[in-house]
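Removed: one protein chain of the complex. Kept in place: all other protein chains.
Moving on to chain A:
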Amino acid sequence: MAQEQEDDVANDNRVRELLSNFYGSPSSSDSRPATMERLRRLDSLQQIDFAEFDPDHYMNSLLRKTPMDKVLQRYIGIAAEIKNLDSAMQMLVFENYNKFISATDTIRRMKWNIAGMESNIEQLLDSITGVRAKSDAVNDSMCERREHIEELNRTCRLLRKIQFVFDLPKRLRKCMKVEDYPVAVKHYLEALPILQDQVMDSSVVVTSRAQAVRLLQQLNHPVESLINMFLGAHWDRLLEDLGVSKPTMVNKLKSFLGLETGIATPDIKGETPTSPQKALEKIEEVHPLCQKLLDFCATFRYFASVQRSLRFETSALSATELIAALGVLSKGVTLLNELVPDAGLFEHASKAVEDSIRQHINIMFNGLYQNIAAALVIPEQLDMEASKQSNALRSYLEKAQRTIIQGSLHVLQDLKELLDKSEEYLAEWRDEYVDLVQAGFQDLFTNLVDDFLSLGVKAGINSRSIPMRKPQSGPLATPSSVLVLALLSVYIYQAAVPKITEIVGAWFIGGGAMSSEARPAFVPSEICRFFHATGDTLLHQVATLEAELHQLLDPGHPRINPGTKHSDHAGPSQVASKGDIYRVSQSKSKLWERDIAKLFTRRIELFTKVEYTQASVVSAVVKLVLKTFQEFVRLETLNCCGYQQIQLDVHYLRNALQNLINNDPVVDALFDEVCAAASDRCNVEPVPLDIAAMNRLVQAKTERQRLGTLQQISQA
């Protein structure tokens, strides 16, 4: 209850406060103790609107002081007031409520508006991006113009400079006339660097440069230093250009020659075709300059550079391109020669041409040789597959043949073209040229012979010698590759050389320039003889390799097909000899070779299930014993005699057990294994006994045995 009353009081106070705030009446917080005292002393009836209003006190005083009718009146009045207040409050609440509603509406509207805003902003962004792109485009297009304008500006400045230079003599003369020497010197000093720049700048047109030169000359500038400067700059630039690709180089060479002649004969380029006289005049005019320049040029520096550029070109150029380059050179030389007939330019030029052609021939033959050599290297990689499919080898052989003949024909054609088209350059040493070509073929074929032989010999080393751990320098030659080489050499001396001889005879007539003291450069018969010999050697090599291959792989056959072997029952001696061959090759080759042979043989199941037959049991026992024999041999270290003893024992056992084991391939393999183990455990290089010796020993032994038994029988 107390709680409720308190709540009521608190509620009343709150409502009152709100109302008093609304009606602007002084709130309880303003009321001070003093005013409160004052109010209390005032008529208590007046106190109703104040915070300190005390209803009981008010009622008492009202009842005490006021007559009945007044009280009634007061009651009515108060009731009316209360009603008024109520309605006012209702109004207030309603208004508040209204405000809430409108606020919610506003918020809802705001939300809705914002949702639309997003798309608008995106649109805005798009349009702004568009604007920016447009502005960029405008900027770009303007940029070009701007650059143009800038360039024009530069040109304008340059023109102004040139103008100044052109005006210089006039101005100087004027100054001289007026005798204003300081100004003249000033002009002169200003003009000097500009002119020097002009000469140095390669992008400037030839005419303007010539003019600049002339002006400088008029100004008595030292010509030598100018030339040195110019040539130095151009030399550097040329060297740089030589590093650039070939076609541009040809152009550069042309332009270089043009420049070279251009500075010497400033106006030839522009005007020669129309007015030769005028040009000559001009040349006369700048003659001293030319003289100096040519003194400089005539040093081999110029020709060295030409030659070098030619060398760069010839590394992959064909004859036509070389001829074109030579044409350019000859034009340049002719021009220069007209200017300075006594400079001895032709000697230098022809020397350069000769060198470059020599080089060209060399390069052509080198290229051919390398092509062929490359074609010869392939079989090592394809050997594995090649041995499987015989087609690959054949196609490879055909390819190599094609490489040789077509490469030779190509070289011949190229050189012929050179010979035909450059008669003028070659006129004097045509014979020598022919000799060069022939010597090129001779060298090519002798090199090939050497190569073939070295490859073949390498194969020989492989097949029969020890150095398994020594790093082999060259590629490994296999029987198939040796065979291919042999076939190739046969092809060369039967088909290729005659054809080449024929063509050389038809196209390169003459020669023998140096035959007086030496033999002819190209001797087809000799080449044929070489290749014949090589082919024979290689074929021989192939034959031995093949034989060894057979030796190595032979033991595999009976294991692979025990059934067929079984049908034609091999005699003891035959089997023995087979085993011995295996052993011989074994001792010769190494562990890895045996491993390779192992790959070809089927894995031997040593211990199969023993059947309940006599043969099976005997064979199982023999196998066990032989395996144990092998294991014990592996535990020992033998000398050569020990090895031979075991070899002999095995040989003997092989014969002796022949009947027992019914020629079981597994037992045969085990005998081989025992021998292999003995060979492995031999502390020196094992020297196997030969079969004949072993047969003799075994025979002697059996003979003794037979005699022994006979004696026993006879004694019995």
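Quick note on the criterion: a contact is a pair of C-beta atoms (placed from the backbone, for glycine too) under 8 Å apart; a residue touches a chain by one contact, two chains touch by 3 or more; residues count from 1.
Rule of thumb we're sticking to: contacts and distances are computed from a predicted model.
J.: Given the choices "Serine/threonine-protein phosphatase 2A 55 kDa regulatory subunit B", "EIPR1-like beta-propeller domain-containing protein", "Cytoplasmic tRNA 2-thiolation protein 1" or "Potassium channel domain-containing protein", state the protein name listed in UniProt for the chain not shown.
T.: Missing chain, UniProt protein name: "EIPR1-like beta-propeller domain-containing protein".
J.: Out of A:Glu81, A:Glu147 or A:Glu685, which touches the unshown chain?
T.: Reading the full complex, the residue touching the unseen chain is A:Glu685.
J.: Any idea which of A:Met110, A:Leu624, A:Ala693 or A:Leu707 touches the chain not displayed?
T.: A:Leu624
J.: May I ask you to list the residues on chain A that touch the chain which is not drawn?
T.: On the chain A side, contact with the omitted chain comes from 469, 591, 595, 598, 603, 606-607, 624, 627-628, 631, 634, 637, 680-685.
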